[in-house]
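The complex appears here minus one protein chain, its other protein chains still in place.
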Amino acid sequence: MQLIECPWCGPREEVEFHYGGQAHVPYPDAPAEVSDEEWAHYVFFRDNTKGRFAERWCHSAGCRRWFNAIRDTATYRFESVHRLDAPQPHATELARSRRSTAP
Amino acid sequence: MTSPFRTAEGGRIDRATTLEFTFDGQTHTGHPGDTLASALLAAGRHQIATSIKLGRPRGIAAAWAEDPGGLVQIEEPFPEPMLLATTVELHDGLVAHGLPGQGRLAEISDSARYDAVHHHVDVLVVGAGPAGLAAALTAARSGARVALVDDQSEAGGSLLAGTDRLDGAPAPEWVAAAVAELAGHPEVLHLQRTTAFGSYDDGFVLALERRTDHLGTAAPKHVSRQRVWRLRARSVVVATGAHERPVVFSDNDRPGTMLAGAARTFLHRYGVLPGREAVVFTTNDSAYDAALDLHRAGVRVQAVVDARPVGSPRREECERAGIRVLSGAVVTGTQGVERVTHALVARFADGEVGAGSAIACDLLLVSGGWNPAVHLFSQARGRLRYDEVLGAFLPAEELEGLSVTGAAAGVFDLAGCLADGQRVARAALTALAVRPPGEDRLPTAPEPVTPAAPLVLWRVPDTSGAGGHTSFVDLQRDATVADIERAVGAGLRSIEHIKRYTTIGTAHDQGKTSGVLTSGITAELLGIPVQATGTTTFRPPYTPVAFAALAGRDRGRLFDPERVTSLHDWHVAAGAVFEDVGQWKRPRFYPRPGEGMEAAVLRECVAARTGVGILDGSTLGKIDVQGPDAAVLLDRLYTNMISSLKVGSVRYGVMCGVDGMVIDDGTVLRLAEDRFLLLTTTGGAAKVLDWMEEWAQTEWPDLRVHCTSVTEQWNTFPVVGPRSRDVIGAVFPQVDVANEAFPFMTWRDTTLDGVPVRLARISFSGELAFEVYVNPWYGVAVWERLLGAGRPCGITPYGTETMHVLRAEKGYPIIGQDTDGTVTPHDLGMAWAVSKKKPDFVGKRSFARQANQDPLRKQLVGLLPVDRRTVLPEGSQIVELHPDGQLPPPPVPMLGHVTSSYRSAELARPFALALVKGGRSRIGDTVHVPVDGTLVPVEVTGSVLVDPEGARRDG
Amino acid sequence: MAELLRTHPLQAWSTALERLPDTVGITAEPFVAMAVVRLGAAASEALDAALPTVPNTWAQHGTGRAVWLGPDEWLLSSTTETPEQLEARIRAAVVPLGGSVTDVSAQRIGLRLTGARVRDVLAKGCSIDLHPRVFGRGNSAQTLLGQAGVVLLALSDVGDDFLVLVRASFAGYLADWLLDAALEFTPTHDS
Partner (left out) sequence: MNPGPSHAPRTPGADLPEHPDFLWRDPEPKRSYDVVIVGGGGHGLATAHYLAKNHGITNVAVLEKGWLGGGNMARNTTIIRSNYLWDESSAIYEQSLKLWEGLEEDLGYPILFSQRGVLNLAHTLQDVRDSVRRVEANKLNGVDAEWLEPDEVRKVCPIVNTSTDIRYPVLGATYQPRAGIAKHDYVAWGFARRAHEAGIDLIQDCEVTGFATDGNRVTGVQTTRGTIAAGTVALCAAGHTSVLTDMLGIRVPVQSHPLQALVSELLEPVHPTVVMSNAVHVYVSQAHKGELVMGAGVDSYNGYGQRGAFHVIERQMAAAVELFPVFARAHLLRTWAGIVDTSPDASPIVGRTPYDNVYLNCGWGTGGFKATPGVGWALAHTIAHGEPHANVAPFTLDRFVTGALVDEHGAAAVAH
């Protein structure tokens, strides 16, 4: 059982947390205007990175606050956690486009 | 029975007390401090069972958890399958027998208690041998919070099994002093009989404490039998020692064959001679201690057979004692049937076995070196490296917050272990910014004698003619060198494949003695380095743990919380039959004496449709939403418009996921311009609050809105039926309950004897109805007041079943029953609840997808069985017959399924709701439902079957 | 008509709780007014009281307590006001500043745990470190106790006095859980 550092409450056992998947997937500004494919990617497609991954967590059994984290999905180690109102240092670096090489 | 192999004195047993036990039907005696194994050895019994595949006799081969031979079944005091005789503490009345294959579970349930405890420390030391005790003392002396856990009945580890002296006195005296000192430190938790079985992230170590097993039938019932310690340590010190490794040779499984160190343990700790005539076969110096100790205790040591050509510096010591030492020799096999009678000894040089002879013995001790017990380190994902000199795997790296010391780290001399334990503890303290103690004296240990280099010898070439088929690697699986050879011959290279092909390491001991041997032998056969072969993965638990111990107290009524409303005791007293809805217990119906469910529900329905009924609806989720942007948030999350709702009014709303599928529904009360009370389904309450928080916090943090759960803050009592106005009017005379003054879908605040009460005209039945909201402190009182006022109208409490019938008659869906995550509001016929004005809301975009346009989407419709008798089972499938009236052959195309089905008092016939492909276009059609082998014709109807005009809701 | 009587969710447990020895004392708190207040940094000023801003702490607040629940969220209690009075007083103060307040008096109930062994009882289902050096008077935590979400308050500096706030619908479960956990410290128990 891991300890996860809630940015507010400090380290707590992982059972107190709810996992929220990939971070920084914004709701489209104008959903009506995006294509079916773009919409499908928003609804269903999330990165599944092996290694450093920016993701969302909620301290659901504690202060109920959502926060972002950088965690290694291979080792499960948390590198850093970020309040939502704080700058997200790794966001742009990690949220690289994944379709650049596809035909 | 006598104990002919018990020494005259010595050992850490209480000779003043005699315990009686039964093994394989024979009664024996032993003493407190004995294990089942030591008591059996004292009686002269080595063989415990026969082997699983080959039926060969097997005996006690080690002294603790690494023993591959002595598996037993406990019968009394309570049946427990498959334990090691070496780890079962003796108690009066123990009944056990040897176990060749499968253990037996008790047929009765286990009434023992089990529990778990969380404990936090700065430093956790696992293992109370010399290194662990030294580490624990250092940590304790610093004032740090310390836990010391050890799996045996008393502290000391190897110090209890030898003749070491510390500070000039027998080492156990130092152990006793150390234990006493630890007991004097208030921040030290010292647990014996406690096995650390799993090592996880962030210093989390799980340990099983066997609290009352050793007490037998005297175990107190109100104390847990076993306890799982959930230890959270800032720093873990692993001082788990080492397991002695055998050498494989032909017929190495014969009872009387034992690890050399184990014989010392049986002698010094338990006062037992494991034999009368011994041969000691070794590849290293440690076994010389066994030879000399046994000799001093009166065992005739026939020979020390040392595989090394040069032998040992200990040779002279032996020879002085009259023990023959054969250097450059090996044991190639044994003779005997159920017990060793001879060891076959032969010359050994350059890997070749020469001429040999048989030496008579009843005890063959073996030492092939030592395997550090690196399990916890490895579980914590520490990498291992193969040490060519030791022939063993050692920690290859430092882990943050976890260090390994003593024999577990490859330190094998006493002075070295003590110093290493202290060093590691001081380093751990320093890393934690705790100042190590100034006064931290180690006991004086004898100068270590530098041992001669051990020989790494996995197996003795089989000269018996058995071709390796009797050279056992994993005794518990009857797996041999020949099996490994066969696996390699089959083309297998990976140690994981070898393990699976041979089943080595998969039995009770999980390869404690066989694992490294297999790596070594495989590497030898493949001609590759042992490092390249590696080990199979060390997995928790280190030793087996009873299921019930892990279940702890989460059993029976504590298995999962039961949530109840403030009316629960009333419901129980009223004879309610309950239904599980999520974690809630809800009354399903209230049978009168002699009444079954069907009769009760029909009666309850009639009351609500013709008189008045009352429901405890308090389990409905309730969320208080406040803030200037509350309406904005709700507009984005509900499919319909909430912002246009007037203060004082109520609106039904639907929520969808981003995929456009319905996730919840309920009513919304606008309490103020900036305040709403949301009602959710019982099962959806937590999900909806989380959903709102997630959007509000992560997507729209600019919205000024706060959501607070008030589910338990309000009792909700729908008072339902044409006479409900009378009841509400009587209880709340100050409220004008006339339809014009208090219209449908509005709410009013009032008081009852000064207690605030909220009334709302909401109907989930189609009838005139009022929902009464009150603080649950007053819930029972208000409920009884309503019942009192309703008595003249025959007010009838009803449960969820009647609620379901009433709503289904009106075509109101239950989310999660009439939907399954694939249903849109349109599918439910609720296009009216989907705003066309709002540019967006969650789920809207998905409605535009191709699959959502399919005219054959399943739609909610009503079904009326044509025979007016059959209650269609919920879940039934709906089919279309061939024109000839026959069912097509499988796969039969299905049109949909029955989601809700009831007998209707109002309609005087059964009816159902169903999701049917293109359902609304089939209204009027007859389709069929297979029920118990017959095809029941049903007519497709609209989903509203009672009062489609809505004439009743205003009374 | 008679006055409306109040019913405590743990009424049926009172005998069992009273039988516990002093080392593991458990008492259900009587009806206490409680409210959740949500407001940014101005909260303390608005309420004319120092609300705790350090996560996982509580402070005395008038006759009751103010418990940190989140960066803009507190649980206030009062032993002298009715739920309506408490909510109204806070509402007047915080709503003009963009805050909100919700009466949650019946949402949770309080269990007071006192005695030398109550820390051991809590440790059977609470994963946070309750050592008085770490969790002394003034500390609080929203966490899990067994399978129930709780707000846990340390009321003493020696680890012998705690308040456990639990949602009312879980109160029976938690009372059963606590009684079961206390069993081994109940010498007279004749099981």
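For the reader, a short list of remarks on this structure follows.
The letters A, B and C name the chains in turn, as written, and every chain counts its residues from 1.
Heads up, the rule we're going with is that a residue touches a chain if its C-beta (ideal position, glycine included) is under 8 Å from a C-beta of that chain, and two chains touch if they have at least 3 such contacts.
What you are looking at is a predicted structure, and each value in this text was computed from that prediction instead of being measured.
Just so you know, the chain we are not showing touches A, B across the whole complex.
In the complete assembly, the contact with the undisplayed chain comes from B:492, out of B:262, B:492, B:607 or B:916.
Only one residue from B:52, B:123 or B:860 touches the chain missing from this view: B:52.
Interface note: of B:328, B:540, B:729 or B:756, the residue touching the hidden chain in the full complex is B:540.
Residues 1-2, 13-15, 18-19, 21, 36-37, 40-41, 43-50, 53, 55, 71, 73-76, 98-103 of chain A touch the missing chain (whole complex, contact as defined above). On the side of chain B, touch with the chain left out of the figure occurs at residues 50-56, 78-82, 100-107, 109-110, 116, 198, 200, 204, 206, 228, 251, 337, 466-467, 469-470, 478, 480, 482, 486-487, 489-494, 496-497, 500-501, 503, 507-508, 510, 537, 539-541, 544-548, 550-552, 554-557, 559-560, 562, 579-581, 659-660, 816-817, 820-822, 846, 849-852, 873-877, 879, 890-892, 894, 897, 899, 930.
Note that in this section only the chains that are shown with their structure count from here on.
In chain C, the residues touching two or more other chains are 73, 127-128. Those residues of chain B in touch with two or more other chains are numbered 230, 232. Interface of chain C with chain B (complex): residues 1, 3-9, 11-12, 31, 36, 38, 73, 83-84, 98, 100-108, 120, 123-129, 131, 134, 146-148, 167-170, 172-174, 176-177, 180-181, 183-184, 186, 189, 191.
Within the complex formed with chain B, the residues of chain A that make contact are 1-3, 11, 18, 20, 26-28, 30-32, 34, 36, 39-40, 42-44, 56, 58, 60, 64-66, 75-77, 84-85. Within the complex, the chain B residues that touch chain A are 200-202, 204, 230, 232, 381, 658-659, 690, 693-694, 697-699, 701, 839-840, 844-846, 848-850.
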